[in-house]
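Before I ask anything, here is the structure I am working with.
One chain of protein is taken out of this complex; the other chains stay put.
Chain IDs A, B and C follow the sequence of writing; residue 1 opens each chain.
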Amino acid sequence: MTKNGATQSKQDKIWEALDRFRIEIPSWGFANTGTRFGKFVQHAAATSIEEKFADAGEVNRLTGASPTVALHVLWDVPNGTADVEKIRALEKQHGVKSGSINPNLFQSQEYKFGSIANPSAEVRKVALGHLLESVEIGRALGTRDLSIWVSDGSNYPGTQSISRRIGWMEEVLGAMHAATSEGQRLLIEYKPFEPAFYHTDIADWGMALHLAQKVGPRAKVLVDTGHHYPGTNIEQIVAWLLYVDALGGFHFNDRKYADDDLTLGSIDPYQVFRIFHEILSAPAAATEGIAYMIDQSHNLKGKMEAMVQSVVTAQELFARAAMIDREALTVLQDECRLIEAEELFRDSFWTDVRPMVRAWREARGLPADPLQQLRDSGYVDRIARERAQRNRSAVSSYA
Amino acid sequence: MTKNGATQSKQDKIWEALDRFRIEIPSWGFANTGTRFGKFVQHAAATSIEEKFADAGEVNRLTGASPTVALHVLWDVPNGTADVEKIRALEKQHGVKSGSINPNLFQSQEYKFGSIANPSAEVRKVALGHLLESVEIGRALGTRDLSIWVSDGSNYPGTQSISRRIGWMEEVLGAMHAATSEGQRLLIEYKPFEPAFYHTDIADWGMALHLAQKVGPRAKVLVDTGHHYPGTNIEQIVAWLLYVDALGGFHFNDRKYADDDLTLGSIDPYQVFRIFHEILSAPAAATEGIAYMIDQSHNLKGKMEAMVQSVVTAQELFARAAMIDREALTVLQDECRLIEAEELFRDSFWTDVRPMVRAWREARGLPADPLQQLRDSGYVDRIARERAQRNRSAVSSYA
Amino acid sequence: MTKNGATQSKQDKIWEALDRFRIEIPSWGFANTGTRFGKFVQHAAATSIEEKFADAGEVNRLTGASPTVALHVLWDVPNGTADVEKIRALEKQHGVKSGSINPNLFQSQEYKFGSIANPSAEVRKVALGHLLESVEIGRALGTRDLSIWVSDGSNYPGTQSISRRIGWMEEVLGAMHAATSEGQRLLIEYKPFEPAFYHTDIADWGMALHLAQKVGPRAKVLVDTGHHYPGTNIEQIVAWLLYVDALGGFHFNDRKYADDDLTLGSIDPYQVFRIFHEILSAPAAATEGIAYMIDQSHNLKGKMEAMVQSVVTAQELFARAAMIDREALTVLQDECRLIEAEELFRDSFWTDVRPMVRAWREARGLPADPLQQLRDSGYVDRIARERAQRNRSAVSSYA
Partner (left out) sequence: MTKNGATQSKQDKIWEALDRFRIEIPSWGFANTGTRFGKFVQHAAATSIEEKFADAGEVNRLTGASPTVALHVLWDVPNGTADVEKIRALEKQHGVKSGSINPNLFQSQEYKFGSIANPSAEVRKVALGHLLESVEIGRALGTRDLSIWVSDGSNYPGTQSISRRIGWMEEVLGAMHAATSEGQRLLIEYKPFEPAFYHTDIADWGMALHLAQKVGPRAKVLVDTGHHYPGTNIEQIVAWLLYVDALGGFHFNDRKYADDDLTLGSIDPYQVFRIFHEILSAPAAATEGIAYMIDQSHNLKGKMEAMVQSVVTAQELFARAAMIDREALTVLQDECRLIEAEELFRDSFWTDVRPMVRAWREARGLPADPLQQLRDSGYVDRIARERAQRNRSAVSSYA
């Protein structure tokens, strides 16, 4: 193939990849958040489900890659299925659909010692009730995924029975799975620590996988890139989950220390590239259902700007990974020609895909530079003015 | 020496150690706290400075080892020196004195991008103003220590100049030091991450030590046992700080992962024992000014119970470390008789000191079992009844 | 129950626990070892299988708790089943039996890019051959366990296909499993890194469990306490493996940073106690087959002394865990009475079991203080004299 031919081919790969890459954005990513030490309130933050849909719609208009918005049951759908009609209207109005449904098993006072792993049968029943309601909401909205994050655990050795809590989780999640319909999926997330600091009931992918396999075929594992011990090879876990056909999706964010919830690719972009490579190396059947989702808590960056920046970064890193010549790579891997394999692999990482991504945007009728377009549009200034008063009240009630 | 003689000697060492061991308790340890995911409200939690002093007084009555209470300027002394008279009255009423003064450089909205390391000279001035007020409060209350935790940092590479921020911190802390009087000390704390997740301006003991040595002789380093990277040998840092005569004190708590803020000795009691050993191995001159302080965020354990439990645990681990025959140990260390040295060292760790500590308590007119005595006294039930309404409102305003 | 009754009961629990607790010692624990930076040669180190059996027999005579010795195929059984007769004779001579059989998949030059996960079918065949020979040896010696540590992995992103290597491992381990007889077990070990530094093919318990469940019912997971990421809650993994009936055994050692291979309980004794608690909390059926094994690389401590010290430490920590009143604990756990549960739990940890263990030793006709008895016996001096020349040659060939 001529050099031009090869270049053409790279562009084809990138365009094809971008055409199918979609990443969901979380409704809570537009609201004010903070650390346990405080919250820095932004005037442009969304204060209602309406504003969240408006913001999500704007991000999708700018990027063309985020047509769904993850909903948080407690904060976005407080009245359960009674809210469905309102949400459908918002979907139409803003051109984005509801995405994954996120139950909340950590905030209510009764979950002090756990939700689905609580020693109290009564509390577990409350938790199951909330999960079943979430299944209902998902069905009513016609969405596919239910993302289950269980923050349960204990803070001190000896204070809870680790093994009995496994059984309780199996029961509750089994009952939830039984309530799902064809087309619904249960994504089980894992996290090693925080807010529980001695043991977390679903601490790693092995535990999440066991539960998913135990409760039924509609259950898969959800990988949050920030939920690992220091040093963990996340792309290897992704490869294993793909191998056993149990990878449900991702919560993307970045971290340097713990669950730092920084924006995607901001600390270790090479790692994101490697994760995408594992996915693109797997058989299509194992990967087509993967839910890519952003889940960050960027409490210093502007909400809208951070979200657009994250989507763009995800697209660029996905495009880089899409360029890898995996056939040639396989030959080099099989022959253990390490340096050649590594150089071929990272040649794609070092290639500046931005002009090609820009060309794709223009070809698809999208803004060439979404972040710049957001700035030029005055959107953030406008919502900051409109929402300032509501957000200011939030500050005072906080402090 | 006879075996009885040796036993006697162990008891002497323990009693002498307990007679001089004092550990400060934090006012905020009696108030409701939480993680970024929520707060589980306790009815018995203190809701005012009066209640905090009452609780601290009770802990001291039970343990005889916590005669001072750390104050948080923003929460406990909101009116500055105008509050001093009230606090003096509380000191008398409850039999505990004010301890270290803790400025707050993290909560105000203007500290979004830092306080004493903020690029804005104006914000740094505000921060300095708060620090100077804290010095005034300390002087007015007659306390020795000002504990400075600087949460400043940045979340994303390239977004701040690490080195220029060093200079700004030197300036502000230098100005604060200049305002102190004879008898006051400035304790500079370090922490590797959280709430800043890319770089924290005072991230390790080396940075804290540089600042302490730069700003003046009244500045020392404050070691929070939860503020280290995984694996860090904390007792070695303690040994170095003692060696250079810069150890100001401790914030004690325990952790398994990050800054988990669990109760002292609950995860790795052997580490606390080793820290105490380093202190007890140093020349008296380098150690007599060490401020032992508890700083935990035990949001599931009862506040009063957790505090009593922590003081008792600290006493027992200090007593264990006090028993080590350091002269014999030095000989074994010098001759590199590893196993003998190790066995001698941990013989003290494995010795059950609880009966000896109990005997000391009785001899000093203290309850033999402080935790049991707290339960028997009905104190927690009473304050839970009295404070329930106030705490319940806190829940609703939170949720 | 009277206080005396309770004390009696504690002693009963401890004696019963000690009567059944056995921990295997590794033949390689008596030989000279080192770090990658060098090896400090000990004159008393064993230089042959005969000397290893002699040393192991001596440890068992002193402790009564280590009746088996783990063998390393490459180093101890270089001639395969042809060595069996000699080993049987050594077993009789020294009063210890052969324990687990340990194939070696990391040392041969052909394993440069992996053994059972090597892209080369030829190399995988070599590896399988060695594994099958190990099965033969185990059968011939009448031992139960084959411990499989696979150090395979890669050092650089992109240089190997993580997922294809999973398939290769399944094939080879499947073939090995097929060759085992009733009564043999295949224990699959995991390790996050070292000697591979980008990805290790069997990196965590989830991967080991998948392989064990895939290859057949005689395969179980082997937990090496040093093979985890920083912070990992090992006792939780133990609880999960027990829950799914897949815990095969342990390689015990301690660590502060990475796979430091320090002696058991030397850094975090509370963790070992918690691991034993999980085991003692599980149904007897799930725990009776657990193989407790020491696997350390104590290159500074004397080999014999370190081994005796480790066995004694294991016994004492097991005895502590055996004392826990698990019925009472369950009640407190169910009622979420955290501090009471924690205090009950660690009351056993803080109890000085050494006098009770000593009494047990004497009642069983064993030396009251094995470490002291070893010193008094002159055994180490004698072997040091006898083996000095052989070890000295080892030094010179090394340097």
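Methods note: a residue touches a chain if its C-beta (ideal position, glycine included) is under 8 Å from a C-beta of that chain, and two chains touch if they have at least 3 such contacts.
As the structure is a computational prediction, the values presented were derived from the model and not from experiment.
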Report task. Specify the residue from the set B:A140, B:L173, B:L209 or B:V223 that touches the hidden chain. Result -> B:L209
Report task. Return the single residue from B:G38, B:P192 or B:G302 that touches the missing chain. Result -> B:P192
Query raised in the report: Out of C:S120, C:N155, C:T330 or C:S377, which is the one that touches the chain we can't see?
Result: C:N155
Report summary line: Given B:T47, B:T81, B:Q107 or B:T232, the residue that touches the chain left out of view is B:T232
**Report entry** Where the missing chain touches chain B, by residue
**Finding:** 112-113, 119-120, 155-163, 166-167, 192-193, 198-200, 203-207, 209-210, 228-233, 235-237, 239-240, 242-244, 270, 274, 277-278, 281-282, 329-330, 332-336, 338, 341-342, 344-346
Requested in this report: Since one chain isn't shown, list which residues of chain C touch it in the complete complex.
Outcome: 34-38, 40-41, 106-107, 109, 112-113, 151, 155-157, 192-195, 197-198, 230, 255-258, 260-263, 266-267, 298, 300-301, 395, 397, 399
Query raised in the report: Considering the entire assembly, which residues of chain A contact the chain that has been omitted?
Result: 230-231, 233, 256-257, 266-270, 300-302, 305-306, 309, 316, 338-339, 342-343, 350-352, 354, 371
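As a convention for this text, only the chains that are shown with their structure count from here on.
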**Report entry** Angle of the C-alpha superposing rotation, chain B to chain C, to the nearest 5 degrees
**Finding:** 180
Query raised in the report: How would you label the chain A and chain B contact, same or different, if same means the shared numbers make up over half of all numbers there?
Result: same
Report summary line: Residues in chain B with touches to at least two other chains are numbered 230, 256-257, 266-267, 300-301
